[in-house]
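Take this structure, written in structure tokens, and hold onto it; I'll ask about it next.
Only a single protein chain was left out; the remaining protein chains are all shown in position.
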Amino acid sequence: MHIHLDSTTPIYIQIAEWLQHEIIANRLQADEKVYSQYQLAELFNINPATAGKGLTILLEEQLLYKKRGLGMFVATDAKDRILLKRRSEILTKMAQEIVLEAQRLLVSDEELLALIQKTQEELK
Amino acid sequence: MQSLTNMSFKTIVKKQVKWKAKLYSSALSSLIILQVIFGALLFSSGSASSGHGRGNLNVQFSIYSLDMFLIISALWAFIIAILFTTKSYRIDDLSIISSRTSSAIANILVLILYSFIAVLIMLASYYIQIFGLSLMEKDSLIIDKLIITPSIFIVCISSICLFGAIGLLFGYCFQGPSIIKISSIVLLAIVIISPIIFPDFVNLQPFIQLPDLLLSGFYVIVSILCFTLCIWIADKSEVSRK
Amino acid sequence: MTNITVLLLSLLIPILLVIVVLFVLRKVSNKTKNFWTLKHLSIGITAYIAVGLFALLYLSFFGDSSIQVLSKSELKKIEKNIESIQKYDQEYNSSFLTDNYKKKTWETDFLGGALPVIINNADSNLNIRHLNNDNIPAGKVLVTYYQFPAIIDGIDISDKISLPNVYMSQNQLWIEALSRNEVNFHRIKASLGILDFNRKVDLDDDYPSTIFYLSSNFIVIETPRGTDIEDSQGVIQYLR
Partner (left out) sequence: MNVIQCEKLSKKFGRLHALQDVTCTINGEKIIGVIGRNGAGKSTLLTIIAGFLKPTNGSCKVFNENSFNNIQTAANTILIDDRLSFSDYLSLEEILKMGADFYPNWQSELAYRLLHYANIDLSAKHQQLSKGQMATFNLVYGLVSRCALTILDEPMNGMDEAIRTDFYRAILKEYIAFPRTILIASHHLQEMESILEEILLINEGTVVTHVSVDELKEQLIALSGPSEMIESLLSDIDVYAHQIVAGVSTAIVDASKLFITEEMLRTKGITKSALTASEICRYLTNNKGSDIDAIFD
């Protein structure tokens, strides 16, 4: 995943999403230490404060926990909760967008469902 | 919050003097060239001459004194002091730790140091000229006084310093706030015009007749006055980089 | 007013020259800046001062000039001497004519009992004296040139005064002072002339460094007793 510096999505949100992505992909295991804000800053060439904000979002969602003086670690149930949240939030939103776009392009409901099924088949 | 750098004013001025003394040394080389030129021009005639006619004998003394070298050095000091305050020198101060006050003080100290070196250069020029003379005119050479007295040495330093101080003041006046600029032009006009209108008013005779040390003392006091004004003006000046 | 103008002019010309030279130097230095590093400059300046120092050392060890400046005590002694010469001369006493001051002697013969003397002295201050000398055989004349000290500004210039021409022609004794001659001295005074000049008026007046007795050079014509000197110009004085 890439950070798009010029995209309209705020960078700190992109950072938070990237970290979640890393957790889902098992590149960050449960109870493993996550990148510090300075490491993230260097990694993505962004301001450390912005990186810190991204971490704070995850901390507030309790996907990370803080050990005083040691840094932040992935919460034990982080991966499950992210998947759950993604399903509810992101998938819903994506579905919304697909439906809206289908309406704009005058695609009928049957056609849309068929398309989704076809895509599922292909990516399996 | 990280700790701030605390450098004493003295350390900064000291460092500035150290670098300025090095960086401005081209000024000293210009003095050497000036003195070589004037030394060559005055090689055969000396600074002054006196003639005596007795019967059918005409005796001509060409006197080789320090006068011309001193006048050249003093004028040089005046001009380089003005140059010190010009843009090309001034802007360089902004690249290092300095305030206008510190750079003015550093300029003054460099000027004093250079006055001292200028006297050494002046004496070197003088002795080189005489050395040349001693080779060419061996038979008509009269050595009245070869070694300069300490009091004359001090007069030379103080008079070069005085001219430098006036030049520096001049330069600082023209880059100071506009009120100072205007008043200095008016003052300058008065100084130039007054001896022409009241020629009797300006009489330098009593000054010249003062003993050497008193004369240098007087020069030093005027120099200090000029330097103080320089620092005062510099303190009020903005940086102009145009 | 004129004084001030002269002063201003004499200051203005060096100022202009200095400005012109500095301006040219700045233009030139803009081109040479790239290879004139600070190191070169400081070495150059130090070397220049060192050369000056060597020049001074050379001058103080080997630069002894042949011409000495007389000290005050020497001046006093000479002044006394000259005063005595003057006194004796005014008394027509020949005892001041010592060998010390003798510079040149001419010995010539002449015919007859009288010697016509023609003096071509123009504007010189040559003093001509006549002395009877019993030791000289008849028909001979001895002309001696004496040079007494002449001091200008503490320098004895008596050696620089040129000798007269003395010769016999058409049985006449001709004495010709040489035409004007000029002597140039280079005086080294490591001080400030402006100050010295202005102060001399008050401070240095009681010590005259110039002693120039008008009669510092003498021609003495010696003839045997009884010889007549024909002095049509009337400039010869007779000593006892």
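Letters A, B and C mark the chains as written, and numbering starts fresh at 1 in each.
In this text, a residue touches a chain if its C-beta (ideal position, glycine included) is under 8 Å from a C-beta of that chain, and two chains touch if they have at least 3 such contacts.
Worth saying up front: this structure is predicted, and the values here are computed from it rather than measured.
Q: If you put the missing chain back into the full complex, which of the shown chains would it touch?
A: Contacts of the omitted chain with visible chains: A, B, C.
Q: Can you tell me which of B:135, B:188 or B:239 touches the chain that was removed from the display?
A: Touching the chain that is not displayed is residue B:239.
Q: Among the options B:30, B:47, B:102 or B:115, which residue touches the chain absent from this view?
A: B:102
Q: Which candidate, C:41, C:85, C:173 or C:239, sits in contact with the chain we can't see?
A: Touching the chain that is not displayed is residue C:41.
Q: If you put the missing chain back, which residues of chain C would it touch?
A: 33-34, 36-38, 41
Q: On chain B, where is the contact patch with the chain that was removed from view?
A: Given the touch definition above, chain B has residues 1-2, 4-7, 9, 12, 15, 18-19, 23, 25-26, 88, 91-92, 94-102, 235, 237-239, 241 touching the missing chain.
Q: In the full complex, which bits of chain A touch the chain not displayed? Write them out.
A: 5-6, 8-12, 38, 41-42, 44-50, 53, 100
In this section, only the chains that are shown with their structure count from here on.
Q: Looking only at which chains touch which, which shape fits best: line, ring, star, complete or other?
A: Shape of the chain contacts: other, as it matches none of the listed patterns.
Q: Hey, which chain ends up farthest from chain B, C-alpha centres compared?
A: With centres defined by C-alpha atoms, farthest from chain B sits A.
Q: Based only on mean CA positions, could you tell me how far chain A sits from chain C in angstrom?
A: Chain centroid spacing, chain A to chain C, equals 111 Å.
Q: On chain C, where are the residues touching two or more other chains?
A: In chain C, no residue touches two or more other chains.
Q: Help me check something: in the complex, which residues belonging to chain B touch chain C?
A: Touch list, chain B to chain C: 22-23, 25-26, 28-30, 32-34, 37-38, 46-48, 50, 52, 54-68, 70-72, 75-76, 79, 117, 120-121, 123-128, 130-131, 133-134, 137-149, 152, 155-156, 195-196, 199, 202, 205, 208-209, 212, 215.
Q: What does chain C use to touch chain B in their complex?
A: Going through chain C, the ones touching chain B are 1, 3-4, 11, 14-15, 17-19, 21-22, 25, 29, 36, 38, 41-42, 44-45, 48-49, 51-53, 55-56, 58-60, 63-67, 69, 122-126, 150, 152-155, 157, 160-162, 177-199, 202, 210, 212, 217.
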